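Taking it in order: structure first as structure tokens, then the write-up.
As you look at this complex, bear in mind that one protein chain is not there, while each of the others sits in place.
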Amino acid sequence: METKVVMDTIWVLIAAMLVFFMNLGFAMVESGFARAKNAVNILSKNFIVFAVSSLGFLFLGFGLMFGDGNSIFGTNGLFFLGGADNSPATGAAYQGVYSALSWAGVPLMAKFFFQLVFAGTAATIVSGAVAERIKYKSFIVFSFFLTMLIYPVVGHWIWGGGWLYQNGMFDFAGSTVVHSVGGWAALAGVLLLGPRFGKYTANGKIVPIPGHNLSLATLGTLVLWFGWFGFNPGSTMAANPEAISHIVVTTNTAAAAAVLSTTLASWLLFGKPDLGMTLNGGLAGLVAITAACAFVSVGSSLLIGLIAGVLVVVSVVAFDRLKIDDPVGALSVHLVNGIFGTLAVGLFAQDGLTGVATGNGLLFGGGTGLLVAQLMGVVSVGAFVFSAALLVWAALKMTMGIRVSLREEIEGLDRGEHGNEAYPDFLTRKPAYSFNVLSGVAVPQQASQALNKGGVRL
Amino acid sequence: METKVVMDTIWVLIAAMLVFFMNLGFAMVESGFARAKNAVNILSKNFIVFAVSSLGFLFLGFGLMFGDGNSIFGTNGLFFLGGADNSPATGAAYQGVYSALSWAGVPLMAKFFFQLVFAGTAATIVSGAVAERIKYKSFIVFSFFLTMLIYPVVGHWIWGGGWLYQNGMFDFAGSTVVHSVGGWAALAGVLLLGPRFGKYTANGKIVPIPGHNLSLATLGTLVLWFGWFGFNPGSTMAANPEAISHIVVTTNTAAAAAVLSTTLASWLLFGKPDLGMTLNGGLAGLVAITAACAFVSVGSSLLIGLIAGVLVVVSVVAFDRLKIDDPVGALSVHLVNGIFGTLAVGLFAQDGLTGVATGNGLLFGGGTGLLVAQLMGVVSVGAFVFSAALLVWAALKMTMGIRVSLREEIEGLDRGEHGNEAYPDFLTRKPAYSFNVLSGVAVPQQASQALNKGGVRL
Amino acid sequence: METKVVMDTIWVLIAAMLVFFMNLGFAMVESGFARAKNAVNILSKNFIVFAVSSLGFLFLGFGLMFGDGNSIFGTNGLFFLGGADNSPATGAAYQGVYSALSWAGVPLMAKFFFQLVFAGTAATIVSGAVAERIKYKSFIVFSFFLTMLIYPVVGHWIWGGGWLYQNGMFDFAGSTVVHSVGGWAALAGVLLLGPRFGKYTANGKIVPIPGHNLSLATLGTLVLWFGWFGFNPGSTMAANPEAISHIVVTTNTAAAAAVLSTTLASWLLFGKPDLGMTLNGGLAGLVAITAACAFVSVGSSLLIGLIAGVLVVVSVVAFDRLKIDDPVGALSVHLVNGIFGTLAVGLFAQDGLTGVATGNGLLFGGGTGLLVAQLMGVVSVGAFVFSAALLVWAALKMTMGIRVSLREEIEGLDRGEHGNEAYPDFLTRKPAYSFNVLSGVAVPQQASQALNKGGVRL
Amino acid sequence: MKLLTAVIRPEKLAEVKQALTELGCNGLMITEIEGHGTQKGIIQQWRGERYKVDLLPKVKLELLVKDSEVEKIKRVILESARTGEVGDGKIFIFDNVAQVIRIRTGEEGEKAL
Amino acid sequence: MKLLTAVIRPEKLAEVKQALTELGCNGLMITEIEGHGTQKGIIQQWRGERYKVDLLPKVKLELLVKDSEVEKIKRVILESARTGEVGDGKIFIFDNVAQVIRIRTGEEGEKAL
Partner (left out) sequence: MKLLTAVIRPEKLAEVKQALTELGCNGLMITEIEGHGTQKGIIQQWRGERYKVDLLPKVKLELLVKDSEVEKIKRVILESARTGEVGDGKIFIFDNVAQVIRIRTGEEGEKAL
């Protein structure tokens, strides 16, 4: 018993560190996919968001998510991990107010840290989608709301023993809890913010705005892939050899398959293999396998990855056509594939594969039961997070504002929001404004007039 | 017993993750050592090569390498890990078709993932040497052949219980199996491709082509060093405290010694300490200690490192004189030091140091027996891999072609192969064509005329 | 027992690898905070310094620090880990000459490697503070002295059972042993070197010299934060579940709190949130919690972090006013917060929190006893390290010189010291000389005249 | 023939270029420069110390144009580059172009433009 | 004295410079510019959206040369910079150099070149 606690704790902590490390991955992917003039702003957001999550989740989030309570949210041990808890005691021996985690035989602090890094991930996802136009201050405030209130409530529903859990929904490592939540919150923000200046022309053409550093973006993607080996196999919260080995392989296989299918799809569709898309593809595979990694075979994970890789291509193009401006592809990666991954459990699950009684998915003869439970999860989480986030964003918009002035946006948020420059020694250009799209003008007339009047807020 | 399985699995999986992380190291070293105009291409290759390896090794490679069979290759459980296997049972209790790995007490999936990341490494090595001129498509196809066929066969000989193993060859973590195999495959490619345009002048002078980002290259090298702590100590595939601690120290000592000896050598030879060379030096020390890390003392590892550091300097200069154009020094690091490291076992091994009965090496009174077995391994692997790779490269050259057009090469592969730019916000120059070498012209006349005719393939 | 050794060894080795990885963090933070023209030099220093430490600590440092001896330094088993040692035997069962580490139940090699990476950290700290003007050669020699002599002696006093340990001083993971030691050694160097050319104008104004790459600096800071999860929780040198989980959370909380307090402080003081400062802030929180992480509650760690974050802002500004030119803020982060962290033990410690009998700190009713012991540690270590380092620096100054010529400094150390360029494909400018400060001239007349005479050493 | 040099705001480049294209005027050289005029600089900070960057990024356009087209092009640039705020830049016209040669064909004079 | 400005392909810089050196003509200024002429642009893509970059990288050489050497230098550049394909660039010659001063010595006129 004691030995098991030690081994499980080692495993959980190391997995948590790997997930922490994903902050670096997000920071590099997102800044690499944005323009040099906004690099400091994005780096700042990604750096501070984990600090914000750390304190917000400590202060209230953890209690709300895992404290005993009703089926909607926790009501015990709310503040500062303040409830009784005799972890690492498990099962019947457990006495305390965080019984939703009583199955995990590690100290409370290990549980807290592991859950904290997941909360941090959800918050980071938002950062990329709203990049290059959001006010730094408003983003910080929003992140507090997200990690202290919105994320924990959904988490309670699914991982905290709440109503979706009782309803038979399975989300092993968080395709919904983490990725979709981040994605829905981001979507609300993106819609309220509107697209970046210059992204769509007056006559409706899409103006591509290439990221400033594909080396950083690749680095970030590989760091995320690496971190995912904490994210998924760590979610056992126990060093169960068969389970964690299996999950490592399903995780990796889905990612690899998605990389190949995205590359192929982008090659066929666009004529050349697009690195930015391929990077998104790898992440899409990882997000998609997150819910199902413990419940499906390696073969199924291959399929899930292949589908995710195509889905991300279609989705990136579709969002752009819909004029939903997401500079880093966060919606396609985290929202779309978070949903797909959650549903994939309902399709591909095989009962008891790593010891969890999920029942079989549709494709393995389990009927639609599981799929419906998953779908209900997807829909209800979407409805709740999207509305809650919209409310917070709208309140922020009406009070402190959420978008920088047009002048600041054009000159770069680094100058306006931070007074810093990311690369002062290098000569840079402002590419978005020196490109002429295939047809149509890069700078719509009315926006340009707005600019001339000096910093009108969109 | 159960506890040991848990501990060993934790160790093996974490080690495997560290080796996975080496993909990031390779991507950054190789792109940092190349020109900005080819960065997207190199990043793309390094990113996709692991996806290719993952699927190729899953599909066939693992079975060929570790499936029971003859002394040349596996014939059982070939496809998709399809054979019987009752891992983590070991030794006599083991029942299954992957008996070459029956000594490791971890689940089959853990064995697979650990071996997979090694296969990925071999494939990544090729990427750097053929950089800045190879067709993306052909590289992908070659990588499939390498990880599905060539690498597994050699692996079977040495780690899969094949004829070299039976012949008494020892290669603890893969100086030969991984590094030399990658190196020989790369050499075949480099010879068939020919040097980069502008690398050697008409009158035979060498034109140095500096890499575009030494920060990235340094970052990559440190990531590789970090990953090597998975590579070498992980190859115990068991959390044996004495062994893994010993291996960590020999690995680190060899790397540190090589860094110092390379720096000194380059300082003496070239007048100033060259960072690119020093980075290669650290990697050379790591490659050289890879075969021997478990079999030699810390003192011997220091010596091995010192020698490797000098070897890499001599070798980089020598390849350049021979007009074998290897943009990142992969041949000097992985091939030359892979060979040296394999032979070092025959020189420095001390019997039973970490529990393995290698017998003593030549310098420790064991006579030439071990050295001869090692040498036979070096020669036969070299002969096989070089010819097999040459065959594949030649077939590719005759069918889809392996080299981009001269126009594409001059304008950069990022534009021609990918339609992307790595750093669109930055103003860049094309240095290789604005340098005048000490004597001789940078642009040979005939090549220039070829260019004028518009994109002649070399 | 045997199982415990395995688990402890896994933990210690992985923690050590994470600390090793901090070399990458330091390299990226320091080069990111310096100018592009000195990037190769800083990368070179950060790369070689770990190699130097590895050999220096192996040769002599470890013996001096942990060998049995008097209360000032070790006298047994001095060279090459040469003493008797039956680790992993612990306590009464231990027989050997490194009895200061006999409490840790892991093999000697694991102890050595863990201690080695700490020694490397101390040496790396110096690198940043003396950046952009120090001779490469002299820095290498100084690093040997630091890791072979100065660091081990202080280490012996506190971790090797020496007089400060006997005096009741506690420094869990090295706020003093590692960070202050690095800081004091750096301060001595900075004072003897003098400020960078152009940093202060003739009429005493401060000329800010912005770093060339804030993406790299952010990357480095997150890597350091990640590595700190090895640094602090690993210092248990045993996989004690409660202790390591607690330490992970105090470490993370302090860092997060410091990020927020620095951001707020810099926002209030300077009008805009400064990313460079925020990055320093996170590190300051980590340094400050290092001594106390195992001895204080999560609440206290929050307070310690908040204070550290403010301290670093004040301190960076103060050093600049004092014309002590530290390009990367190393003194504010490592020295000032190393001191604060050490004293924080005396204020916030709670007896036996993770099993160590520290007694209570001042704020927890323990009186001033502990605080005084800590203070004595701070003062005596400061006095010793500063004078010893000053001596070494002065000796170097008189023999081989410690500062590059003014011409080299202006043209960049990359050209003068290495003959390399970090970013040859990019067009760069020389910003320090094209800025006009708010009042005063960037280029003081006398310095400029010195330049005209051609490379006078300052 | 005349050399028309215009220093403009970088963010106006797309509009100016668009306007020139519509005019049928294609040949131009663009250089990223830093300028200093009556416009005041930007205040930046680095770890708490503030400093003024008084060199602002500008774009320099250079066009060789036929004498007959100078006025038209001048007018188009004036319109498309103007925001009305300090820092809009200037146009300089030089009239001493002695010779123009197209490298590809060796053609000289106005037909080489 | 004349100012000779040549816009050429970046990849031809080494050859042109080599040719000028052989001619004994050393003094020159090189600027990385972007140009737009009759050459059509490059199609790039970013996540599936394609766009045309119609500003192509060019190199601008500026040389101040003695009147007597203009023809010779012009010819050498024409030869060494030509590929025969659209985008080879142009040479512009300006003849109004009023004064040249070498900063180091204060020398003026042709001997300052």
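Letters are used for the chains, namely A, B, C, D and E, taken in the order the chains are written, and counting of residues starts over at 1 for each.
The rule we apply is simple: a contact is a pair of C-beta atoms (placed from the backbone, for glycine too) under 8 Å apart; a residue touches a chain by one contact, two chains touch by 3 or more.
Quantities reported herein were computed from a predicted structural model and do not represent experimental measurements.
For the chain excluded from display, the touched partners among the shown chains of the whole complex are B, C, D, E.
Within the whole complex, the absent chain has one touching residue among B:A89, B:L264, B:V298 or B:V317, and that is B:V317.
Residues 2, 6-8, 31, 33-38, 55, 58, 60, 74, 77-78, 81-96 are the ones on subunit D that touch the missing chain.
One chain is missing from the display, and on subunit C it is touched by residues 410-411, 415, 419-421, 427, 429-430, 433-436, 441-443, 448, 451-452, 454. The chain not displayed touches subunit E at residues 3, 17, 26-31, 64, 94, 96-104, 106, 112.
Here is the rule we go by: only the chains that are shown with their structure count from here on.
Common neighbours of subunit B and subunit C (chains touching each): A.
Minimum number of contact steps separating subunit B from subunit E: 1. For the pair subunit C and subunit D, the distance between mean C-alpha positions equals 50 Å. Note: centroid distance subunit A to subunit B, computed from Cα atoms, is 34 Å. Residue positions of subunit C touching 2 or more other chains, listed in rising order: 3, 7, 10, 14, 210-211, 213, 219, 270-272, 274, 276, 423, 426-427.
Shown for subunit E are the residues that touch two or more other chains, namely 32, 34, 44-46, 50, 55, 83-85.
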